[in-house]
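Everything on this sheet refers to the single structure shown next.
Just one protein chain is left out here, and the rest sit where they should.
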Amino acid sequence: MTPLKLVTIIAEDVLEDTLAKEITALGAKGYTVVTVRGKGEQGMRENLWEGENVKIETIVSDEVALKILAHLQRKYFDKYAMVAYVTDVHVVRTQHFT
Amino acid sequence: MTPLKLVTIIAEDVLEDTLAKEITALGAKGYTVVTVRGKGEQGMRENLWEGENVKIETIVSDEVALKILAHLQRKYFDKYAMVAYVTDVHVVRTQHFT
Partner (left out) sequence: MTPLKLVTIIAEDVLEDTLAKEITALGAKGYTVVTVRGKGEQGMRENLWEGENVKIETIVSDEVALKILAHLQRKYFDKYAMVAYVTDVHVVRTQHFT
């Protein structure tokens, strides 16, 4: 098994297609998306994280994980109620991801 | 990136609102919920984990994670088919969580 990074992004559902294209352009070979409900930090913005959001997950190399996070930070974090985090995973069949 | 804890709770869907309020009161700044299907341990209770359950996820500090788990253990674990676990994650934009 190979150590890789699971990058999870929680964002407004209107961003799903754009984010999918962007993480793919940055090196992600695949991703899954699921609609989630939830609630975020109050006070930052009206209705922040209330309603439909998507959780996008992609397994990538350390390098691609850092690229994705830097991109999100640069493009979205000031304007959107987006959350992104990284988990260490061990993957079978590595050629799918790197 | 900051190391934090992802707390995952799998519980009967009737508990969703109560659990959401409780983890918020214990310090969680946000959470996501998704309905899952599944199957749990047999024999503990009739229809245990058969049917609609929810998976609640929240990213919190170590301290809040321990508080949430202690609360679940005290209030629910004897009576409900609840599962709770903690994963180490690295988070961008820490002010959302602590």
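Per-chain residue numbering starts at 1, and chain names A and B are given in the order in which the chains are listed.
Throughout what follows, contacts are C-beta pairs under 8 Å (C-beta built on N, C-alpha and C of every residue); 3 or more make two chains touch, one makes a residue touch a chain.
As the structure is a computational prediction, the values presented were derived from the model and not from experiment.
Colleague: For chain B, enumerate the residues touching the unshown chain of the complex.
Modeller: Touch with the absent chain occurs at residues 8, 10, 34-41, 49, 53, 55, 69, 72-73, 77, 83-88.
Colleague: For chain A, which residues reach the chain that was dropped from this view?
Modeller: So the residues of chain A touching the missing chain come out as 1, 4, 6, 20, 24, 29-34, 59, 87-93, 96.
Following the convention adopted for this analysis, only the chains that are shown with their structure count from here on.
Colleague: Roughly how far is chain A from chain B, centre to centre by C-alpha average, rounded to an integer in Å?
Modeller: Each chain's C-alpha centroid was found; their separation is 21 Å.
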